[in-house]
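All protein chains but one are shown in place.
Moving on to chain A:
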Amino acid sequence: MSLDRVKHIVLVLSGKGGVGKSSVTTQLALSLSLAGHSVGILDIDLTGPSIPRLFGIESAKVTQAPGGWVPVPVHAADPTKSIGSLSCMSLGFLLRERGDAVVWRGPKKTAMVRQFLSDVLWGEIEYLLIDTPPGTSDEHISLAETLMKNAFPGQVAGAVVVTTPQAVATADVKKELNFCVKTAINVIGVVENMSGFVCPNCSECTNVFSSGGGRVMAQEFGVKFLASVPIDPQFVMLVESGKRPVYPEGTEINGHDLGSTGNAVQQNDDTSPLVEKYKSCSLYPIFRDIAKDVTNVVEGSV
């Protein structure tokens, strides 16, 4: 089994679609990598894979090697900067055309999820993040079953559950938390994504999708609330066009000062890898803390 040399498995779940599971997975992976850990991402959203786009590696293809698929590398480890390696596997890498629909019924999805869990050559990595589609159906059941059967005790650290603040979203995410209870998956904590948007013109924060719903839900279910993550269009720009985030002077998010420091340095900086540029993103300090929480849970459980 290709998961044998993976130390910890973390699932990223949500009952609701479009709340930011993939972007949370991406940022958690970058933050863990920046903390020096080696990370892999397995994207089991088969009909709507987003991970290849988020890392800007849509045209990459996986290669076959004896024994399975070789995941697509995002960046190699850089011990001098204490950055860990990062690689991904997604169905997106296996499609001929990016617009091709993957029209699969359940049994086929089940087979693919099982194969993703057994045939990817991750090598020696510390964290495997598994990004999932919305819902509690074939992919999730197969994932839970396979891990229950094949993972060694303590290997599955648990799930990071993502929601947005509004009641329509938490209603679905509560179902996902009950799924975790039923399948005995430990919930590491809840992330409330898209929690407020700061107007770039007047700095007024508007709760576009209301606010606080994630925290209330976490309390209700007795699980840890990890963080509220605001909407930052600069992050979207970073993944879409590779532009390093720059903020107007005096920008402060969750107590971290992000006002631009040395625009000049960043001008000709566009060739540095995503993981480097991400350090300038306002969301990095938030995810650095989430990554710490995840690491603590993992170390506590070993």
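Rule of thumb we're sticking to: a residue touches a chain if its C-beta (ideal position, glycine included) is under 8 Å from a C-beta of that chain, and two chains touch if they have at least 3 such contacts; residues count from 1.
Throughout what follows, contacts and distances are computed from a predicted model.
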item	value
Record-based protein name (UniProt) of the chain missing from this complex, from "Mitochondrial import inner membrane translocase subunit TIM50", "Inactive pancreatic lipase-related protein 1", "Cytosolic Fe-S cluster assembly factor NBP35" or "60S ribosome subunit biogenesis protein NIP7 homolog"	"Cytosolic Fe-S cluster assembly factor NBP35"
Of A:Pro133, A:Gly158 or A:Gly189, the residue in touch with the unshown chain	A:Pro133
Residue, one of A:Thr47, A:Asn186 or A:Ser272, that touches the chain absent here	A:Thr47
Among A:His75, A:Lys174 or A:Arg215, residue touching the chain not depicted	A:Lys174
Contact set of chain A toward the excluded chain (per top definition)	15-19, 22, 47-48, 50, 53-54, 64, 66-69, 91, 94-96, 98-107, 109-110, 115, 119, 133-138, 140-141, 145, 164, 166-169, 171-172, 174-179, 182-183, 197, 199-202, 204, 206-210, 231, 233, 236-237, 240-241
